[in-house]
Structure formats: structure tokens, C-alpha cells
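The structure that follows is given in the form of C-alpha cells.
As you look at this complex, bear in mind that one protein chain is not there, while each of the others sits in place.
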Amino acid sequence: MAFEVNDGEHMLRVEASRLEVRPHDELFEVVIDGEKKIVSISRISPAHLSILLEGKSYNVEVERFGKKYQVTTRGEVYEFSVTDEREVVTTEKPQAGGRLVVTAPMPGLVVEIMCSDGKQVEAGQGVLVLEAMKMQNEIVAPVSGIITEIPVESGASVNLGDSLFVIES
Amino acid sequence: MAFEVNDGEHMLRVEASRLEVRPHDELFEVVIDGEKKIVSISRISPAHLSILLEGKSYNVEVERFGKKYQVTTRGEVYEFSVTDEREVVTTEKPQAGGRLVVTAPMPGLVVEIMCSDGKQVEAGQGVLVLEAMKMQNEIVAPVSGIITEIPVESGASVNLGDSLFVIES
Amino acid sequence: MNRISKILIANRGEIAVRIARACHETAITSVAVFSEADRSAKHVRYADEAYEIGPAPSVESYLVIDRIIETAVRSGCQAIHPGYGFLAENPALPAACAAEGLIFIGPDADSMALLGNKTEARKVMEKAGIPIIPGAMEPLKSEAEALVAAAEAGYPVLLKAAAGGGGKGVRVVHSEDELPSAFIRAGAEALSAFGNPDVFLEKYLIEPRHVEIQILADNYGNVIHLNERECSVQRRYQKLIEESPCCMLDEAMRERMGKAAITAVKASGYTNAGTVEFLVDSSGDFFFLEVNTRLQVEHPVTEMITGIDLVKEQIKIASGEKLGMGQEDISINGAAIECRISAEDPETFLPSVGYITELVEPAGPGVRVESGISADYDIPVYYDPLLAKVITWGKDRQEAIARMLRALDEYKIKGVKTTIPFHRRVLIDKGFSEGNYDTGIVTRIEHHRTNDFLEISAIAATIVAMNDENVDFVSDVKQDDRWKLSGRNYGGIRS
Partner (left out) sequence: MNRISKILIANRGEIAVRIARACHETAITSVAVFSEADRSAKHVRYADEAYEIGPAPSVESYLVIDRIIETAVRSGCQAIHPGYGFLAENPALPAACAAEGLIFIGPDADSMALLGNKTEARKVMEKAGIPIIPGAMEPLKSEAEALVAAAEAGYPVLLKAAAGGGGKGVRVVHSEDELPSAFIRAGAEALSAFGNPDVFLEKYLIEPRHVEIQILADNYGNVIHLNERECSVQRRYQKLIEESPCCMLDEAMRERMGKAAITAVKASGYTNAGTVEFLVDSSGDFFFLEVNTRLQVEHPVTEMITGIDLVKEQIKIASGEKLGMGQEDISINGAAIECRISAEDPETFLPSVGYITELVEPAGPGVRVESGISADYDIPVYYDPLLAKVITWGKDRQEAIARMLRALDEYKIKGVKTTIPFHRRVLIDKGFSEGNYDTGIVTRIEHHRTNDFLEISAIAATIVAMNDENVDFVSDVKQDDRWKLSGRNYGGIRS
């Protein structure tokens, strides 16, 4: 079974099948971009794999943030999407019309709303202020347009990804 | 519900009931030897409790070894048996006759058997040698008597608590 | 001499643990305070005693002076250590301590108030003959006043909280039209962080080096300095990496700056541990920036090169002891460097709150970790994102940097994003490793990602993704041989 692994710049085709379960590791046959490799994997903790490949020893940390896998090894950080190649790839549709939903980039407290519904704003203009971990962060309009919705109010707590405002351009 | 907690020297009667579940801890009412106390307990990890009692903060590590609870706090180590006081306490019968089963005090490798079945040994005399973590440990006869059974052989691996030999006195 | 045997630590996180450790080593009973959000936090568990002082928001708990004083009195403490941040630079705390007969481990209220007011401090230093940065000598009363002062000093200018420190409430303003919004933001941040909205303005020096001098002053007029710290790796006026000694200082300049720092301390009647901050421009001239009237986040680098435990010295001074050493006893042994590990995205620096699923701290020769977190800990959104600090020591700067790179590779904090990858990028930067850098370094650092580990990382991601989705690896593997998703089964890959 093959997967497409994409870090935004590179697309790799990875096929893995397990050869053997041993007391301290599992052996896999991995075909990556057509090349066959034997890989020993020992899972040290949920996020931490010890991998031996051609004698090299890698501590690889794999974490899932949303739908992406963030992989850290030897100080480098990669972010991958991993897709089953048999799945029909659903192309993400471009944003319908000029309506853009701006979401919270972090959990926090809305400490100030600087605009009101229906107001015209320029790209880069501050719309509201989100405070998290003692830092005030101005959330700006990403494009010029009209603010059509602000579903939050001053004093509200928001989570990562919650809608903050809608802008139509 | 009350328990009898015994460290070999002291017997304490402990009754605990939960008053409240809060986001970061639970509050218990504990009656210990007739005295009522309110205790906040936060379980940091399986073996690690953070306890607040009358302002004092205790990191208490509780581990179960066999039927005993080993508790470590502020450098002191206690070993308790904890018994439901409603349970009928089954008195342990004294060893029948003069038959004594000597078990392995640790996992290891039997590297030498110094006696054979039917041999008379003195208390303190070596019966076999168990090697663990590079140390050779002579397992001696705890009492004088006759070795009636040696269910292990040289080269065998044994686990903690496995029978090593039987002595009849 | 007032023997101190019990101290309330009016703080949380790594610094509260740091202070409790000093107490532990000197047989002093430590008392922690905590908000409702912090019941299971490390500082609560570390202290000998712990008392809840209010709800999660710090204005209702860690910033409530009355509740802290009351807790100290009721629990029988003789002294309060404020750490850094929160109330550490609020003169109302030492004043309240004095009123209740408690010892405040820090300066008295008057010298703290004097130096805490950045505009007053500038006046005192100017009078004492210490060079200051051009700018307003009074807090700005209005946007209009700010516009006038900025025009006088000439853009770019810096807006700074008059009451604070540590980079909070600081904004750089490049032109007139940026000023109004920045003035409002800086004031709001200043109010939120220090309970005082006053902001002042000074000329913005372009890419200076930030060099500060650690001092110790007892109650009998004895003042010594413990050499410098170089803190030029900053972002948004927040220090990120600090080191000692500073590469650009020779013995003569070290002595000049040390003397200026001692003069500054004496001129303000300051006692206990403190830091005199300077900006050094490219020609080697230095200007007084401010005095931090408290223990600094970066105090460990000084401890590593001098062997002096600054927290213990603070307690000794507060209890009325004379300094046990003179300037001639202070030397520099090797080199030390500190990286601040924050729960922030290493690219965007946005806060990354969450649950710490896994924690492995670095260890081995020359590595010191000061941490306020533990595994299975939910980082509260209410407080500063600083999770921990790593400090490394080496016989020279090169060894300290090599050890830091090793330590960062060993450090695993999973569940949230941290600034660890950022630090790694700075440390391998040519300018940094040659010691040739200034406060502009962070904006200049480029990260050329190597693709050497792309394949191995893709393989790891694939295998974890297959596991997550319960994909059969081979068709002839029995159901119960599949990857276990939990438990500590020794056979097979554990998760």
C-alpha cells in the first residue's frame, strides 16, 4: 500500500510493509521513490521512533498537528501531508467569491474589537486584539474589504481555529 | 470505608471519602486514627501523587510491589500492607512441618548447583549460585536440613519468586 | 541579622522552582502560592508548602498583593521572594512587606520606585555622569505629546513601558503615522503586564548590542559586579539567548562598564541583586538603558561563570548579612550561554498552548536545565510562554555553543511547538558563532533547510500515519499482531 508524502516542496511515494515483529523492534520493507530499503523501527514513546536504516541511527519525533505530520530529526523539522494514493484526491476549492473567514491563530482572549460590522478596512489594518500568554497580538485584515461578521465579542475566550471575523472583498 | 494500613511497626486505620472532583485535583475527607482531615490530591502520573494537607505540599510516590505498597515521600520509604477492615483476615498458616521452599530473590541465571537431592546441609551453607547483573550470589540454606528438591538446573534462567530448592528440617 | 527560615515565593513556573531549590539547599522552608489553574504545576509540587490564592487570571491571583502578604503572614514566613515578572518590580510589594514586618528579598520600595520609573531613572543616571540615550525625560501624557517627543528625538523611536521590563509594552516606531496605534498598544500592554499604563519614548539606536552588568549590593554600602551578560539575541525586545562573557568586551571596557554599573547602583541607593542594562553602539560607546530591580531570567549564565548562587546571595543580603566577597574574588571561569525555551511557534512566534505529552530534558557535561514544566502538563493560556531555560557551560565559548547544540538536540518537548528549532538556527549562524552580532541578528538569520533527512522523515510519517489509520501492513498478519495503540506491550512497537 502506497502513500504520497508531501512537504510542500517535495512529493515522495512511500510504500511500507512489515516483514517481522521482533522483541525490541519491527522490520519493514520500505519502497521510497522506487528504491527498496530495510528499516528497523522501535517505538520508544508515542511521539518518538528510533529508526535504523543502513546503519544510521535516527531519533525521529512525529507529531500530528491537525492533518499534518510534523517530523523532527537531527534538528530539522518537516511538515508533511500523508495521503493514501488510492484515495480520490479531493481538490480544495478556491475560496468562493471574495468571502474570507479569518480564524484565531492561537487560543486566547479577545481584549479589543477595533472595527464594527459593515466597516470598510484596508489590508493590514487591525480588526481585533487577541491576548495570549501575556502578549497582545493585533489580528489584521489580510485583504482590503468590508467586515461582514464578527462572531466574537470583547472579553471572549477563543480556541485555535475559531472564527474571528469575515471579510468580503 | 475503612482500611488498615500497616508498615510492620505501626497500624493505622484510614477512612477516605471523596468530597469533590475539581479540574486539577480531587478533595477527600480522610479520617486517620480518628482524626478528620481534608486532603487535596492531584495525580501527576501513575506512581506520583501531589498531596496538599494543611498547607504542606507532599510529592508522594506510590508503587505496588507484589501485595505491598511502597511509598516514598521526602526521602523516606515506607512499605505498607493495606487491608479492607471488613475482609476476614486470613491468618497465614505457619509453614507445615519442616518443609521450606526457597525462592529466587531476583531474576537471574543459575550458574552452579553446589548440592544434590537428598544431601544434608547446614544453615548458611551454599546450595546454588545465582548470577544477575554480573554479580554472583550464593543462595544459602536458611536452616539446617535435607535438600529434597532442586527444580532448577545449572544454566537455567529464573524469575523473581521461582522455586530454587526445597529443604526439610 | 534576621535569620530567614521560611520564604514565600510570589511566583510560578521555572523561577519559582529555581528559588525553591535554593531554599531546599539551605534548609529554608519554601512556601508556594498558586492560582486555580496551577494546582498541579511543578512549583506547587516542589515547595514544602503551597496555598491557593485565587482564580487563573494573574490579576486575580499572582498580582494580588494583599492575598500574598496575608498568606506569608499566616504561614509564618519571614520573607517574600518575588522572582521576576508579576510583582517583582512593583514597589507596592516591598512597601506592604515593610508594613507587615516581612523581609522583601530585593531592594526597598523607594529605590525600586525610582529605578522602576524609567524616566526618573534616566534623570538620576544623567546626574551621576552615566551616558543615557536621547529621548523624553517624562512619561508621555498623550498621543500629541508622543508625537512631539518623537519628532525631537528623530525617528525611529522606541515606546517603552515606564514601569516594566522584559520587553513587554515595547514598540519601535519608524514614522509618524505608526505612532498613534503603537502608543495605544504599548500602553495597553504596559497596563496588562505591570498594572501601569505609563509609556515613555527614547531614540531608537539601530542594531546596538545589549550588554548588561550583574551587581550585588548589601545593606552596608558594599557593591560588587559579577561581570557582563551579552543579550543581543532579541525579538520584539524579548531576550532569547544570553551569554557571558561578551565577545566584544576587553578587560578595560569590562572594568569601565562594571564601574558605571556600581555608580548607578550607589546613586540610586539600591540593594540586593540587580542588573544595569546598557546598549553598546558599533563604535563601542555604551548608554544606560535601565536597571532591572530583580533577579533576571538570564541570571544562570553569571552563576555558571562565577560559581556564585545568586538566589542564595539575595537571601543572605536580605537577611542582613554583609557581602562575603569583594570585587577581587570575582573572576570569569569559562563561558556560559542560555537559551529560553518558550511555547511558541519557532517561525511565527505565536503562542502554542497545549498539553505536554512527552518531555525529555538534556543532561550530561556542562548542561543545566531550569524548567517549570513536566510531562503530562497542560500549559495554561494565562501566563508567560517561557517553559524552561537551558544553560550550557564550556571551557570556552566554542565548547559552550557545541554543548548547547547537543542539548537542544536532546531536548524533546512534545505536544506543543517550542522555540528549540529557532535557537538551533541562531547557534549555527556564522555571525553568532563568530561572536559578531547585535540586536538585529534575529531578523538577519536565514534558515537553509537541509533535505538530508527528508526521506527518513517521510518514512517515519508514513508509518505513523498508517498506524493512526489502522492500516494493515501486510495482509497475512493476524488481527492481534497489529500495532497496538496503547499499553506497554513489550513485543511489537509500543505506542
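In order of appearance the chains are A, B and C, and numbering begins at 1 in each one.
Please note the rule applied: a residue touches a chain if its C-beta (ideal position, glycine included) is under 8 Å from a C-beta of that chain, and two chains touch if they have at least 3 such contacts.
If you're wondering where the values come from, they're calculated on a predicted model, not measured in any experiment.
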| item | value |
| --- | --- |
| Missing chain: touched chains present in the view | A, B, C |
| Option from C:17, C:72 or C:291 whose C-beta touches the chain left out | C:17 |
| Omitted-chain contact residue, chosen from A:45, A:125 or A:163 | A:45 |
| Hidden partner chain, touching residue among B:51, B:102, B:128 or B:167 | B:51 |
| Sole residue of C:89, C:228 or C:370 that reaches the chain not shown, by the stated touch rule | C:370 |
| In chain A, positions touching the absent partner | 22-25, 40, 42, 44-45, 50, 52, 55-57, 59 |
| Positions on chain C contacted by the hidden chain, ascending | 17-18, 21-22, 24-26, 300, 303, 307-309, 333-334, 355, 360-361, 363-371, 374, 376, 378, 395, 399, 402-403, 405-406, 409, 486, 488, 490, 494 |
| Footprint left on chain B by the chain that the document does not show | 1, 3, 5, 7, 10, 12, 14, 16-18, 21-23, 25-26, 28, 30, 32, 37, 39, 41-49, 51, 53, 56, 58, 60-65, 69, 71-78, 80, 82, 84, 105-109, 111-112, 126, 129, 131-138 |
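Going forward, only the chains that are shown with their structure count from here on.
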| item | value |
| --- | --- |
| Distance from chain B to chain A - Cα centre to Cα centre, in angstrom | 49 |
| Chain A-chain C separation of Cα centroids, rounded to whole Å | 29 |
| Multi-partner residues of chain B (at least 2 other chains) | none |
| Chain C residues counted as touching two or more neighbouring chains | none |
